[in-house]
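First, the structure itself, so that you have it in front of you.
Only one protein chain is missing; all other protein chains are in place.
Letters A and B mark the chains in the order given here, with residues in each chain numbered from 1 onward.
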Amino acid sequence: MTVHITTPTPDQPAPASSVGVVGWLRKNLFSSIPNAIFTIIGILLIYKLVPPALNWAFITADWTGTTREACTSDGACWVFVGVRINQFLFGFYPASEYWRVVASFSLVGVLVAWLLIEQTPKKGLVAAFTVFCYPIIAYFLFYGGAFGLPVVETHKWGGLMLTLILATIGMFCALPIGIILALGRRSSMPIAKSISVIFIEFWRGVPLITVLFMSSVMLPIFMPETWHFDKLLRALIGIVFFQSAYMAEVVRGGLQAIPRGQYEAAEALGLSYWKTMTFIILPQALKLVIPGIVNTFIALFKDTTLVLIIGLFDLLAVVQAAFADPEWLGYSVEGYVFVASVYWVSCFSMSRYSQHLEKKLHTGHAR
Amino acid sequence: MRKITWALVATVVTLVLTAGFAQSSTKEEVQKRGVLNCGVSTGLPGFSIADAKGVWAGIDVDGCKAVAAATLGDATKIKYVPLNAKERFTALQSGEIDLLVRGTTWTLTRDSSLGLNFAGVNYYDGQGFMVSKKLGVKSALELDGAAVCIQSGTTSEMNLADYFKEKKMTYKAVVFDTHDATAAAFDKGRCDVLTSDQSQLYGLRTHLSKPEDAIVLPEVISKEPLGPVVRQGDDAWLNIVKWTFNAMIEAEELGLTSANADDMKANSKSPAVRRILGLEGIGGKGLGLKDDWSYQVIKQVGNYGEVFKRNVGADSPLKIERGLNALWSKGGIMYAPPLR
Partner (left out) sequence: MSNTSKKQRWWNNAQYRSLFFQVLLVAMVAGFFWFIGSNTLHNLEKRGIATGFGFLSQKSGFGILQSLIPFSEADSFGRVFLVGLVNTLLVSVLGVIFATIIGFTMGVARLSNNWLIAKIATVYVETFRNIPLLLQIFFWYFAVLRTLPGPKQSWAAGEIAFLNIRGLYLPQPIFGDGFGYVTLAFVLAIIVTFIINRWANKRQQDTGQQFNIWGVAFGLIIIVPALVFFAVGAPLTWDMPALRGFNFQGGMTIIPELTALLTALSIYTATFIAEAVRSGILAVNSGQTEAASALGLHRSKVLKLVVIPQALRVIIPQLTSQYLNLVKNSSLATAIGYPDLVAVFAGTTLNQTGQAIEIIAMTMGVYLFISLTISAFMNWYNNKTMMVER
């Protein structure tokens, strides 16, 4: 007698050891003996580092107060940062004029957000305003000297404000120079090409710190004696040259990614070189290199800390100077952690944004 | 495009043409600007230091004030530019500052090949050593093998090398950029000895976590005449600075103080006093200043003795003796040529 099985037996559930939490653990943490050892070392490492760090930074930390006496526990003394937060943000900028700095940065924040968010209308107009009008507004807000705003000399600028100013102005001025250099490097004219190559390779070959030394020490010798550059301007000139060389290489990458057909088509239409570049090539190339530009901006943002070596008071320098206050000796770790978190949050979010863009822009231009 | 290139070419040509011309003197520039740009240290108690509100004080700061009083008639019209030792000369050469009063030692090299001129001496100093009491060292001759903290770009660096070589001792130089960094390194024990000009040692000691644990050794190993510095090639400005400092010394000799200046101006019969107050004699003609320039200096800043006492002497936490800095008539070497 034969038995006909008409209904298939139901699937057996996976063994208990390969599903659920246990399965996940086995697969991801204990798949082999070496792996298990690594996992245990990792857990030990985390156990040794993370709880004490959290304990120090948050749980036993002191948050409120105005003097050193407020720091009674073993944890971090954030009072030190709190007491000097205005100095860390604005340097020696007069307190009554802080609103100018805040207004200026808020305005640029709104403008940039407008340009970055996709749904907003009238992008062209806003972009033109940002490029042509905003710098003038920002100059008068920061420096003053018009519309009844008192002058605030640049040696009073400092802290996070100075860091942001150096990075944004450096970037803003370096971009057009970088584009011209990139075009020069890809030009068919031998002299224009070699001048661009020499310029780019020179600035990329030397450390920023020597560039800053050069601009702060040698600029006064190179220029007519009647021209006086203040310290901030000298540092900025150095930063712009340095940054433009890096920018040129980023833009060049974008130019190379544009298919030849685009050039040929533009030429076939009878467009001149500059028209081809302005209306056909650059809009496509620049769109491609936005992530690269953001990445160089991140690098520049971190590099602005170097200005403390030539005596400008950026965020790091202001915090460092505060350590020397006899009232607050011994809180350097808190200060460094504060600066590190400011930089980390900014750089990490920018790099995430650039990765997001990279994914988004990766579509239409696959080679 | 071509328009732009021509515009560029035109700009360059104009710049080149203007480069050779347009000389202006420092004095005129300062008076036109209405503010004196004065280079001081990044923070040295007694010499130049800003308090929490950003108000500057010190013997060097008073030097700046005196020159502002002489040139502009107002000792408050100053922009202080804090500089470290490395950047001070560049700042002066570049025109960023008009005057440098930053405990700068007068040497042949600096006077002759850096494009600078020293306008005199406002403090006679000498290099010394500070050590922790715990070391039990009584003399600099016991410092063989020590690690020495020192500020880079100073004459102290060279004197130190000379001294140790002469005494056949060895040392390790640990070099930092600012007074603060140097003092902090000494405080934490990165080095055994802190060396600098003695006056600075007393000032820096107040910045240590336990000032009473450090002592300054008796040896003075060098001559450090500290003075105001100006750019080379502007003799009129050099004269103004030079004679402003001379006037302060002369005033002390004549017993003229900020307190009695008005009284003396009204009542004094002494020709020397009347000359220094601008009532007789050449006044400010030779310097191109107002006749009462030195009166303004004395009235607003004070004579040399007052300045010394207030900033580094008996009335200050530093309590430094006058020593070499006393008047020539009182056992020191402060001596001003006659103001006539």
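Convention: a residue touches a chain if its C-beta (ideal position, glycine included) is under 8 Å from a C-beta of that chain, and two chains touch if they have at least 3 such contacts.
None of these values were measured; they are calculated from a predicted model.
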Selected from B:Ala85, B:Ala140, B:Ala251 or B:Val273 as touching the chain missing from the view: B:Ala85
Residue among B:Arg190, B:Lys210, B:Lys285 or B:Lys330 that touches the chain left out of view: B:Arg190
Which of B:Ser25, B:Thr76 or B:Ser112 contacts the chain that the document leaves out: B:Ser112
Residue in contact with the excluded chain [from B:Gly73, B:Gly126, B:Gly153 or B:Pro211]: B:Gly153
Where the missing chain touches chain A, by residue: 28-29, 31, 35, 38-39, 42-43, 45-46, 188-192, 195, 201-202, 204-210, 213-214, 217-218, 220-225, 298, 302-303, 305-306, 308-309, 316, 320, 323, 332-333, 336, 339-340, 343-344, 347-348, 351
Residues from chain B at the interface with the omitted partner, ascending: 5, 8-9, 12-13, 15-16, 19-20, 85-86, 89-90, 93, 109, 112-116, 135, 143-147, 152-153, 157-158, 160-162, 165, 171-177, 181, 188-192, 231-233
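One rule holds for everything that comes next: only the chains that are shown with their structure count from here on.
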Between chain B and chain A, distance of the C-alpha-averaged centres to the nearest whole Å: 41
Residue ranges of chain B in contact with chain A within the complex: 1, 15, 18-20, 22-24, 42-43, 54, 79, 81-84, 87, 90-91, 93-96, 177, 180, 183-184, 206-207, 209
Touching residues (chain side chain A, partner chain B) in the complex: 92, 153, 155, 216-217, 219-221, 224-226, 228-231, 274, 309-311, 321, 323-324, 326, 329-330
